[in-house]
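Apart from one protein chain that is not included, each protein chain of the complex appears where it belongs.
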Amino acid sequence: MTEAERIQPGDAIHIGPPLTVDRYGPAARANHWVTAASLILLAISGLALFTPSLFFLTDFFGGGQNTRMLHPWFGIVLFVSFFVFFFQLWRANLWTRTDFVWLSRIGDLIAGHEERLPELEKYNAGQKFVFWAMSGLILILIVSGVIIWDQYFADATAIGTKRIAILAHSVAAVLIICVFILHVYAGIWTRGTLRAMTRGSVTGGWAWRHHRKWLRKLAGQHRVGPAE
Amino acid sequence: MNMELSRRGFLKAAGAGVAGTTLGAMGFGEAEAAVLAHVRPFKLTTTVETRNTCPYCSVACGIIMYSKGDLRKGEQADIVHIEGDVDHPTNRGTLCPKGAALKDFVHAPTRLKHPMMRKAGSDRFEQVSWDFALDRIARLMKHDRDANFIAKNAKGVPVNRWTTTGFLAASATTNETAYATYKVVRSTGIVAFDNQARV
Amino acid sequence: MTNAWTDIKNTDLVVVMGGNAAEAHPCGFKWVTEAKANRGAKLIVVDPRYTRTASVSDFYAPIRQGTDISFLNGVIKYCIENNKVQWEYTKAFTNASYIVKDGFSYQDGLFTGYDEEKRDYDRESWDYVIGDDGFAVVDPSLQHPRCVWNLLKEHVAIYTPEFVERVCGTPKAKFLKICEMIAECSTPTKTMTSLYALGWTQHSSGAQNIRAMAMLQLILGNIGVQGGGMNALRGHSNIQGLTDLGLMSNLIPGYLNIPTEMEENFGSYMSTRQFKPLRPGQTSYWQNYKKFFVSFQKAMWGNAAQADNDWAYDYLPKLDVPSYDVLRIFELMNEGRVNGYFCQGFNPLLAFPNRAKITSALSKLKWLVTMDPLETETSRFWENHGEYNDVDTKSIQTEVFQLPTTCFAEEAGSLANSGRWLQWHWAGGTPPGEAQHDTWIMGQIFVRLRELYRKEGGAFPDPIVNLAWDYKDPGEPTPEELAKEINGRAIEDLRDPTDVTKVLVPAGKQVLNFSQLRDDGTTLSGCWIYSGNFNENGNNMARRDNHDPGDTGAYLGWTFAWPLNRRTLYNRASCDVNGKPWDPTRKIIEWDGTKWSGFDVPDIAPNAKPQDVGPFIMNQEGVSRLFTRGLMRDGPFPAHYEPFESPVDNVINPKIRGNPVARVFQNDVSQFGTSAEFPYAATSYRLTEHFHYWTKHNRVNAALQPEFFVEISEELAAEKKIERGGWVRVWSKRGSIKAKALVTKRIRPLMCDGKAVHVVGIPLHWGFIGAAKKGWGPNSLAPFVGDANIETPESKAFLVNIEPTTPPSEVVA
Partner (left out) sequence: MMRPDSPRTAAANPPVQPMETNLTERDLIRRSATSSLPPPERQLTEVAKLIDVSKCIGCKACQSACIEWNDTNPAIEENVGVYTNPHDLTADMYTLMRFTEWVNPETDNLEWLIRKDGCMHCSDPGCLKACPSPGAIVQYSNGIVDFVHENCIGCGYCVKGCPFNIPRISKVDHKAYKCTLCSDRVAVGQGPACAKACPTKAIVFGTKEDMKKHADERIADLKSRGYANAGLYDPPGVSGTHVMYVLHHNDKPHIYADLPDNPRISPVVETWKGVTKYVGLAFMGVAAAGSLLHGILGRPNRVTEEDEEAAEELVERKPEARV
């Protein structure tokens, strides 16, 4: 049994009715939302400095000087909170053979024939992609960000390095924003997903439909929480 | 003093030089209007000009001092900027790194503002009044002169030497100050009289 | 300067030696760059260091400090041997043809008449042969073996290129290249100018350094001409003025002399000052000496100076020694023989050599008065600043008064620049706090002192109580009052000697200039050479017409130049014997058959026939002196002597240390170091970012050159394991300092007499007060010995040792 196939602590079934399955504990959810918030703030303040057409966004932060000053601090928050999150989830996001199969039939998913796809553990390939993309891009962003954080590190690197850093920073930023959009949309398109990050649980049906293997395992291992 | 000349550009007298003509070509009007806030407002506007010469080396570059307030009108005058005098034949408006920073010599934090006295063995200066300082100095001079003045030498020739007090004159004071100093010092018979030219 | 700053643009060749014009006088140096840009002039720099002047030069050659005479005598020899002499000029305008007495000679580095005991010469034989007609005997053919020209040839014979290389460390090829470039200026249509400063004066043979170049300039025909001359770039804004006004132990304003004890009365004083012409028909302007002297005495003591008391001759002090110069006075001070001392805008603690001795001397004073716009180290010499000024404050019993004066911006008056221009300036700022004008302070001290003598009497009060001090406010004479008194006025109506009915100047009116001064007590003038500065036409020093007819750089309408608004001294020499300009394109003046006229005030009587009267009217000969008779203590010709502290012996006579007639005080002999103990040749200098010890008080200049350093070669740094920017200790027999090391390619070891000589450069702008970082100056290390003629300290050449060290410790409470 691979790491990815191991059950996450805290995941459990509630007989209900209705039948629900715990997916994220309070800590994990808080963590997710802090990350989400800082990422949004970063996107807005970053885009303001990325292109003149969006410079007006600096008004949200009380002008250019504040935007310039705050952006890196948002970055620090994002980095810290995301990586706390990371250490909880990375195992469950390791790649498995099933993921290839699932990906190869992604068309069926979009077309609405999810039953034609293989049964899944807690995360599907899409979710795993988002997870790893975020991790990688945030790493690039934090490193390049610090290099161009002139208020404190102006003399730490040469101009040439700074130029490459700022290019990398903007490219990574563009990508992470795209990934972000994908993530958000997937969450909305796949109904019943959002409650996982609000209430922390999903309906049995949702689990059956999207992560049947995961549900089977929980059931099989008597991971049944107290009935309400 | 005669300020009319300051406006008469050197080259109008000595033949047009490149920038002299070009800046004209750039069309600078003299309309009486407030400066737009786009470039920094010209900071010499409405200051008072006074001609002087640089007090440092012996090139004696012409300078113009710009002040807030007019000394000649009996006002408090604070020098806000100093720049080379374009009309001056030697420096033609240029200044060296010392001359260009004269304003900060005038306003140096270590400019002396009050007469000070250090008592024998003391580790500090104490502020005193001018009258106290000058009376005391005159008294010290007389005391030493009366005690050590050499009126005649062994041969009875009048020599009028005062060798126990010396005077070291400046090298940046005006000729007029130097002359007044000469008269005072010589009248007392001081022979230990010298100035910076020696070193 | 014989010429003006603005005249330098007319030159073909600039030789900067014994100075660093670009760095010390940037705006004057502008005219060098103008000459280069507009005339294709060349610039030669000869200096131990590759200076900022060298950075824009056409040719640079290194030289060991203190060996300039060998170099210059070498050039003179080259010019003579290669017939690169302006013959017409040399024959007509110098004393080349004068026959010298038989007794005179030069052997083993010494001239005739040396007395080792007295460290002095009997100069009797250093003079011309005087004929029965009372005039000097001359041989215009220059054939006579004893004529000055042949003696000069003989004298410079030893200064071969090999000798120069051996003594100066200047590579032979570079020396010869410079000889060629200079020799080109022997034609009447090419001129060279010499720009020098303290790099020549601050030596025990300083005056002779300058003489050597002056002689070279004379045989090249470069004195009195446009773009030529001997140009001393004076250090301070009015150092020229203070010298002109005689603020020196032995001077009276206008280069008259304070009597000595030998001159017991006015008669004996004047007897040596008749200045009878040494050749027929010559002018010998000093024959007017008495007019200037009497007019001065009248300015000093007014009615108390009368014919029957020899114009108050006895009011003047009489000297028992040549002079009470600063070295002598600090020697006496250190012996406890001085009680009171005034420093007016002067900082001797950092300016005079052997700072330890200066500190000890000041500590022995009963009282010290300083007058300055700024804090000075001198006024705080008693204050402990840790390593920077480690004194025992309590034990110093000196009472110190620190009097705040105004600065240039807050006072009016005139300054004499290097070109002798007297330029008036106006006050534009309100003085800070209680600061007062120096004239006020001097006036206040005087009236108080006079009051004490009037009331109490005392030692010979007459010169004090009778001093002419009739100013509107005796407590503060105005600059205008003083300037007018310097110019002089008629005390009685001045009548035309040829027609007594004609009044030239009515009583009480300003004289036009010194030509109207008289020796009968009917005129007064504070300083004859300045006369004309402020006459009935008004304040000529405030004139501002900057037109320049003929573009000669004269600017006759701009302020006033002494004497008589003359801009180029000896300008009559710019014309040949018949009064025609040597170079018509560079005409200054010209003889039109009846009178002299041109772009400058002629330096000769307007109607003096060119064939009759020589150009050098201040000399009894009417010509210039290649052989200076007995007028200099250390020889009529410049001869090579090593500095008192030298890395090599005197190759002419190893027994001679320093200048054989330079005055050395007993206490200082033991303080000279040897090259065994102190192997490195140190020199001192200014940096362009700073002005002496003033600009370290200025935040701007302090930022541009923040901290004390010494400059050494990469070779010496490697040898001593000294790092760029690291701390070094530099010490001499007299003191020790710490500095940052500036390791540079601009200083290279010199090969002198077979050994490598390393130069250590020590700039002089730091002290223990001000905006810049605390530091020391070269005067902590320099020797207490001066030039043989004028006692200027030998601050440019001395010996030190150097080693890496730790930063200075901070102030001890």
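The first chain written gets the first letter, and so on, giving A, B and C; residue counts start at 1 in each chain.
The definition used in the following text is that a contact is a pair of C-beta atoms (placed from the backbone, for glycine too) under 8 Å apart; a residue touches a chain by one contact, two chains touch by 3 or more.
What you see is a predicted model; the values in this text were computed from it and never measured.
In terms of the touch definition stated at the top, the absent chain reaches A, B, C within the entire complex. Of the listed positions C:R64, C:R746 or C:K796, the one in contact with the omitted chain in the full complex is C:R746.
From the options C:A54, C:V613 or C:L716, the residue with contact to the chain not on display is C:A54.
Among A:F50, A:W90 or A:W132, only A:F50 touches the chain that is left out of the view.
Summary of contacts with the chain left out: across B:A60, B:L95, B:L112 or B:L168, the touching residue is B:L95. Touching the omitted chain from chain A are residues 13, 15, 17-19, 48-52, 55, 58, 63-65, 67-69, 109-110, 112, 114, 148, 150-151, 154, 159-160, 162-164, 166-167, 170-171, 173-175, 177-178, 181-182, 184-185, 188-192, 203-209, 215-216, 219-220, 222, 224.
Counting over the whole complex, chain C has residues 9, 22-23, 26-27, 29-30, 33-34, 36-40, 50, 52-56, 58, 60, 551, 688-689, 699-709, 723-726, 740-746, 771-773 touching the chain that is not drawn. Contact between chain B and the absent chain runs through residues 6-12, 14-36, 38-49, 64, 66, 81-87, 91-101, 103-104.
Everything below uses one rule, namely that only the chains that are shown with their structure count from here on.
Averaged C-alpha coordinates give centres for chain B and chain C that are 22 Å from one another. Chain centres here are Cα means. That of chain A falls 84 Å from that of chain C. Chain B has its Cα centroid 74 Å from the Cα centroid of chain A. Shared interface positions of chain B, defined as residues touching 2 or more other chains, are absent. Counting partner chains per residue, chain C shows two or more touched chains at no residue at all.
Residues 1-2, 5, 10, 13-14, 48-62, 65, 67, 69, 71, 76-79, 82, 87-92, 94-102, 104-106, 108-123, 125, 128, 130, 133-142, 144-146, 148-149, 151, 153, 155, 157-199 of chain B are the ones that touch chain C when the two sit in their complex.
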